[in-house]
Structure formats: structure tokens, C-alpha cells
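Only one protein chain is missing from this complex, and each of the others stays in its spot.
Then we have chain A:
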């Protein structure tokens, strides 16, 4: 019995790869397995090789694996491109229709199953996904009735006849492959899972859910990979709460509409990826200058320009930290798990209002789109905090204005919203005085700049630096961010076996940089490895800038569009040690 395995399905985009993955993983989730998914896709809708990989495990897991146990192939290309990942003795279930052959030298066990033929016999080739997942399920020796329940749930709405057909497709796929293989594959028998269904979602859904829980009622956005799921989720969930999502004409409109709505008192977000973030830059400065709360999600993908729009990268860090002209306070936070996506989004809305600044939630493609098991989410863990928003105000004298930019000890001024009597004031991106009126007075300028720029002094989010640091003095401290944490931990297990003492920190508050916290872990480490999916070591540069200790820092970089594999991290650290 094994505790984890990896399964992959490959085919042409649009021929059922996604749905096979969905049904197969939904059924696994019912058994209580922990799942971690990775989608390899291109920006074409139809055609082009695509594959989905799922790690299946009896314990929590947050990384893709180096190798593969089962490959389901809808075409020869899927075999040619992915068979090398199969570990010795791995299995390929391939559609017999294309007369599959093993690449030279590959010794995987190939089971040609008439996937298309069975589906067509049952009425439609669309049922390929059922035949394929049924065959996979059978090889793992998992109980068919659980799978059938999942099918029932998926198709119940369409009527009993459809359910029956799909159940039949599953059964025929299963029967056929069992006949070929002579029963379930012994080495692929998973230990039983705990039977508790986990939450199972992508990071973007975690963000969407967090937004709803965090009081977000409006979103303005322009579609882009890998951010669109957030707007697609919220357009379903906001109207029942009185709100909505506006698909704007571009990201400049998206961000400025969000600024207008936040100014007028509604928690509003926008979400995009690098190209859209670039368009938002001027407006981010407006939010900073006018001290208007704003939440932006930037789901990073491969840049520059259109770059690798459907691939993993973490190369917008500099743009997020430094972007916009002039100098403003800004918060950049980086969730590192689905749970973080949820809680950090609630917190982002709080931070935006408490500090009256733009907050950027940065994810990366793997975190945004990788479907993963997730712990139970609690609604009350983070209470909504609207900072210094005041609604009950004394009346103003004639020509008196509310001091919206009052100089206060902590730099944060009371905030009012349009519609409320007693709150009249002006707002402008021009330098202004305490009532918001334009002012070029030098003394006022200094006071206002200092007010804005010191607001975030000492600010730390929950878990600003998440540490797994068992060693008082580590040989290697590995620093990462975003989706790379699980991979780092798997590599560490191997490094520790080799006798290396490794600590691991995930920097979750990218800006303002949590210097003291990071330093405390670096001080006691012999070497520091900063791991990131970009070519110019952007996170490492921040570490060097704020903490120093450049002589002991090395970078491990990957920017070919794919997430790190545990073996790569292991090898890189090993070489450095």
C-alpha cells in the first residue's frame, strides 16, 4: 500500500481533459483523499496539448510530484510528451483508437482501452471522460459505488437516463481495463483515506469566497488569465447580496471604478494579471495619494508583455512593490495556500480600510488555478474592521470642510463617505491640505508626504513570515513565497535525510518588507537560499536590500513557465551545501 500517487490526463484542449479531471478528483475527494492539482494548458480554446495532473494523498500535500504513476492519454502526443515522467512500472491508459505506442526505451505498462469507441457506443464521444476516469478508478482498486455517487451528483439534474448512461460508461471503462490488467494494479493501491470530504478549490475561488466573507460587494474587472475565475465566481455570488460585478472596458476603468466605489463606501475589488496591473499603475497612485482603500488581486503569470500567459511565474514583484510614479504607501501580501487566499482576502479589505491604502494580493498561476484540498474555513476568524470610517458627524459651519486628511498621530485620518451630512470635503490627486484642498505650500507638502508614508510603519499582517524552523542553527534557510512552499518542504524532507538542517520561511508580507522577522531567521542560518519563479531574483533583491547578509544568499530561479519540482529544489540546495 502507498500513501500517495500521481495521476495525469492529457489530450487536445477541449476534448474532455478538464471534465475527466473534475469527475475523477470529485470522487477521490468523497473518499477523503488530499488532492493537489496542476493544469498545463495553452491559451487556445480548442486544440493544443493540455494536461492536468493530480497528486492524491492520505495526508495534506501542497506540491506536484517529480514523477507520475498513471497517465491517461487521449492521443499519442500526450504519451510522447509525458511518458518520461512515469516512474519505473508506471501505467498508461490510452485510447485504443489511435493505436498508442510507447516511446522508445520506455517500459511503462500500456493499456489500450477503446475509450472513444465505448463512449460512442453509449451515445456520444463526450462520455470519454467517464470511460477514462472509470478505468483509472478501477486500476486503483477503489470502490465503484463511491464513484457512481459522484456521477449521480454531477448529472442528477439532467435526469436518471443520463446518470445511468454515465454510470455505464464508467463501468465499461473499469471492466475493460481490469480485464487487460488482470485486476487492480498492486503497486497502486492507496491506503484508505480518512473518509472526510475536504474542501476542494482553486486559489481564485478561495479569493472570491474570502471577498464575499470580507464584505466585498462590488467588483470591476477585465477578463485575463489567470484571474478571470474571481470575477466569474463573484458575478454569481454578489447579486444575492445586493452587489454586482462590472466587466469594464479595460483595467484602467476597472481600477478607477473600484476607487470610485471604495471612495463612496463599498468594499470593492479588481483582479488582473501583469498586463492589467501595468495599466493600473497611475490609478494606484491616485488611491495612495487620496488615501482611498483599494484591493487589487494580481495573479501572476509568465511575463514580460504577453509572455507565457498560461504558465507559472512570479515576476511581477517589482512592479507591485515599486509600481506607480511618485511615492505612496502600499501593501503587497502573498497568500501561500488556498486557506491564505481566503483569509488574506478578508484581511486585505480590512488593511485597505484601516490604513486607507491600496492593497495588492499577489498570487501566482499555480496558486490561482491549481485545485487543492483545503482545511475547513471559518467565517469569524477575521472580523471585519473598517478602520476610522465615521458615519455620525456633527454639522459643519458654512464653508467649513471636514478634515478628511487631518494630521494624526498614526497618520491615518478619519474617513467619511459621500451622502453623509457633516462630511463635506474635497478629494484630489493634487497635493492637498487637511480638508483635501489643493496646496503647494512646502510645509504642508512635507507634512502630508510624511503622514502618508509613515502610516504603515510597523505594520504586520497575520503570519507575515510563516516559518517552519525546527533548527536553532540551520545549514540552509530556504525562503520562498506564493505557491512554492509545498515543493520546498518536500525537498527539505530529502535534504534532512541527507543530514542537512533546513529551515523554511514563506514571506507573506512582501511590502512593507518584514525586515526584523526575516532577519531573525537569517541570522542563525549558515546559508540562505531564496527560491522564486523569475529570472532576476526579485525577492532575493528585497531580502538583500532590507536585511543585507548578501554574502550568504544564493538564488534558485526557474522561469521556463513550470512550477518547481521537489527534485529540482533538492538538487539546487544540495549543490549549494
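Quick notes on this structure:
One rule holds for everything that comes next: contacts are C-beta pairs under 8 Å (C-beta built on N, C-alpha and C of every residue); 3 or more make two chains touch, one makes a residue touch a chain; residues count from 1.
Criterion: contacts and distances are computed from a predicted model.
Name of the non-displayed chain as stated in its UniProt record, restricted to "2-oxoacid ferredoxin oxidoreductase", "Transport permease protein", "Urea ABC transporter ATP-binding protein UrtD" or "Fe-S cluster assembly ATPase SufC": "2-oxoacid ferredoxin oxidoreductase". Within the whole complex, the absent chain has one touching residue among A:126, A:178, A:266 or A:449, and that is A:266.
Contact with the omitted chain, checked across A:43, A:124, A:244 or A:536, is made by A:244. For the chain left out of this panel, the touching residue among A:68, A:283 or A:573 is A:283. Within the set A:424, A:453, A:469 or A:535, the residue that contacts the chain not displayed is A:424. For chain A, the residues touching the absent chain in the complete assembly are 29, 197-201, 205, 209, 212-213, 215, 217-218, 220, 237, 239-244, 246, 248-250, 252-254, 256-268, 282-283, 285-286, 290, 374, 377, 379, 384, 386, 399, 401, 417-430, 437-438.
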